[in-house]
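Note that this complex is displayed minus one protein chain, with the remaining chains in position.
Letters are used for the chains, namely A, B, C, D and E, taken in the order the chains are written, and counting of residues starts over at 1 for each.
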């Protein structure tokens, strides 16, 4: 369903209002990009989309008095080939998604936004977001084009919140489960929480959603985890999820204010 | 935002529940396909997506006790090149959308649905839906593949409800405005309702969303209508919208029961 | 072979004559689109192409004193994946044919035709024609672009001619067999006439070539018919074929005169 | 129009007869490939297609008592970007035509032909035919795939027939005009015959349709010739055209017998 | 020119030797990926290719006694749209390069390498390498697929070597100039060294080749730098370049040994 309640939702406005916002100086368009994929036994398949959309909307609402900003509905279709063996996953090809993001930008920017931000919530979309930022940046020379995977903003504050070791905040782990407990507790099956910690054999590769490293690797999720979830769910809580969510919204708010300046 | 409340929403379920539903005999997957495009001064740009998603969800909920059925989140990105000049419109290319529907089917059908139904809510998507049904039908020989534009079901009951002449139930006219007044009155700007009746020079071409005819034509909306809306908004009402909505849901319910048999 | 005898055949004229016709006001280009596919044991594989080309040529010749009109040679290659299992079928992909029609229009319209009409004679090409009309219409904004499957014009007169019930005028049935008996009796093997009537389980789907309905379905011909032909061949005749052919030509003539005005 | 008279025409046969021919040992399928393009003021735009189809049909008929052979209708759409400026030309992209030939082969070879021969009649299609032979050869490992531009067979006999110097048998020159005078004199406008001799600045490039040389060059026809025709039309005649046509048919006959062995 | 001297060069070996190496356990194939693009007034356009090839070859030679390893010739064609305005740049599209890397892997892995490593030397190729690693990883499930931009290995040692501040080791700056002075001093024009320091307005974006940050941005080089070079060239030297080069080779050596284990 498209969001019909938020004051920053493109879909809830008639076109003249959209044009009015886009025309203002320093206007920003946020395109949330999620996924529909298995997240273990305890989280719904829409988790990535729900989370990135919530962060995008809350961040945009925080600044909308000063910054002319809109959000498209979230793209719920991501690139998830590595999750297909579990079922419950709907995935599109890299090229199809790259064309999709390019065409969203191309038609949306018929309205005169000064900046477009692809805000991503799915690890498997990261190469896509990097490529789309580069591509759309070349295709739309008059627009500032940015790409960001929201949970990477965690490097600025999450060390203070996390309790798990490196490897604990992966697919359906401490981070995503806590945030869902905060935002949608009715969609979390706490009795079926189960996840396998993420370990990599390469010290040059990222250790979990928050870790970084120069080496790109290909992960075989189905070999790695029985349940499909990866990380540590031993210390999840709604309170921790709230702290995480507010942290991300703070960071996004700060970024949007910088963009607008 | 993905729907997190409906009992038939794929996105709100963890993957094992999805597999369980798909495995039951006569299971059906509905993929709602909408658009994000200008709908005149009085309707929000998400109108097509909101309406098709509401019909799909209500129809599926009606039968879900007997028919194992799920709905993906609606594809809010449609093919709307003819609306781009107005602004407020986000559109993708035919080929990108055809690939998208094919890939949605391909990965979704990794789960063993017996039938997939592309349920469309945007006039400009009709060739796409016809082509995708044919394409996915060939690509997925073990699955029954159906395509339907929901408002065409109106031929079975709408003549009793409509008050406008042919040409009145077009883009943002009597049909869509009344349905939005029923479902989301807060999103309709009744003070700015304005639309141009649709007329075609060819008797062989459809006269409005409900009319039919063998001739395919290309419509230049921007030449046709100042406001971007087409049809008759003189006799819209929430009550009429309710009658229309319930009529569509009845028809979809009947179709889903036939499919399941 | 390209037609070298008709006065409206592009292929039989040197280029300066083509330019002269295209430059006249209200000029029309017809692109007949057929198929090369199995039509049962009694009809040749070129049936769809032969018929659509005959209708296009006769319709154009009828008006050529008043309307500046030309026909390209028929595209004999259509989209027929559902007939491949029988053999005798040559089929191209949807995307290849869509590109082909777009490129035909693009280069043909270097000559200044005011209207281009894709005139189709194969049921499996209908989504293609709808999509191509939309695509070429967007690509050629200065040209009126029309698409039509000729036998759908039968809704205006065929009820008076047909003797079969709904389901009788399908692939190689009463309609096509009678028309071939009229135009090319030497190519019809009357001793091997055999066809299976077309039935659909959905009342919302078309009942045969003439029936209509909003539901797109995928048909598995090979499951349906042993011979490959579908419909009713019990009451075919050259006389009936002549009445049908003349009816289609009348309808096309009327449409071309409307287009020209 | 598809050929409905020849005994070797695929389009004129019902599918069981096609399968019967394809199944015989040493069966051959010929796919004639032409063009629809300007050929000066005196030749029709369908010249290349008419000629290659006539050669293919006559060659196949000569051997059909011994060699199981069929011809598809000619592909009248070729690659002619260099002729577009004159008008009267319909051209497709290289990639579209390459896909078309690949898909024709792929579906036609569902019938068990042992050999497929792409027989080309347009100079601008030569790279396409070379590429398609290579591509289809790799895609159809069980089939012998051959490509041939018929007039290049002239190296075996044409020196005895031609009267023009090198440069005289180019686009619409001595060769094509004479052959058309033989086959379709009613389509040749002898009063408007006019052509510019072809000259190349490179001795390593071919001097006309018959000349050879290793250097690929790009020719700007519109700069070269006012009328669009290139070559020498001073000594054309139907008798010479007959000698040429019979020579090509002899050569094709010989090749088909070799293929069959 | 392909490397004909190194003991690890695929191109210098006949095919049976390649097969022999690939068949050994833990075999590794390195595909160096560079660019041909402007590097300011003082560095040759082949800089990225020269450097990545030198690192790849030296790293592979270091371990070739224990690790069965080969290097393809470097791909000198990269994705450099942002450098085209300067001239001297040859660039390919993202999709073409993605297909190229996929096809290199697909055909190379007909030989049974256990691991393939795309080793990149150009900043603008980073999204490509991430995407290709993901794509090839999915296409080649039996092979470990890795991607790495060599200079990102600098995070493990370069802080000890660099003298410039953040922003100094960008395109043609301290890093690349010093390495070229070490490896190919004859190709560095020390009299024309000139570069603009790289600054970003976002603290969330990388500060230079070595800096990291979650935000993807699009850089307009031509707006940024007059010479085309970015960074700090005030303290470049061959000695520093040697230290850098040896550092990278050490890191690559360590990684290759880990891969082999």
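Here is the rule we go by: a contact is a pair of C-beta atoms (placed from the backbone, for glycine too) under 8 Å apart; a residue touches a chain by one contact, two chains touch by 3 or more.
Because the structure is predicted, anything quoted here is derived from the model rather than measured.
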Chains in view touching the one left out: D, E
Options D:46, D:88 or D:124, residue touching the unrepresented chain: D:124
Selected residue (touches chain absent from view) among E:77, E:138 or E:195: E:77
Where the unshown chain meets subunit D, residue by residue: 79, 81-82, 94-95, 98, 124, 126-131, 133-138, 141, 144-149, 152-153, 155, 201-202, 204, 212, 214-218, 220, 255, 258
Touching residues (missing chain, whole complex) on subunit E: 1-4, 9-16, 18-19, 22, 34, 36, 38-46, 49-50, 53, 57, 72-77, 80, 84, 86-93, 96, 99-100, 103-104, 107-108, 110-111, 184, 186-187, 189, 192, 228
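Keep this in mind: only the chains that are shown with their structure count from here on.
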Required minimum of steps from subunit A to subunit D, each step between chains that touch: 3
Intersection of the contact lists for subunit D and subunit E: none
Proportion of interface numbers common to subunit A and subunit B (over half same, under half different): same
Whole-Å gap separating subunit B and subunit C, where each centre is the average of the chain's CA atoms: 30
Overlap residues in subunit C, where contacts from two or more other chains coincide: none
Pairwise touch network: line, ring, star, complete, or other: line
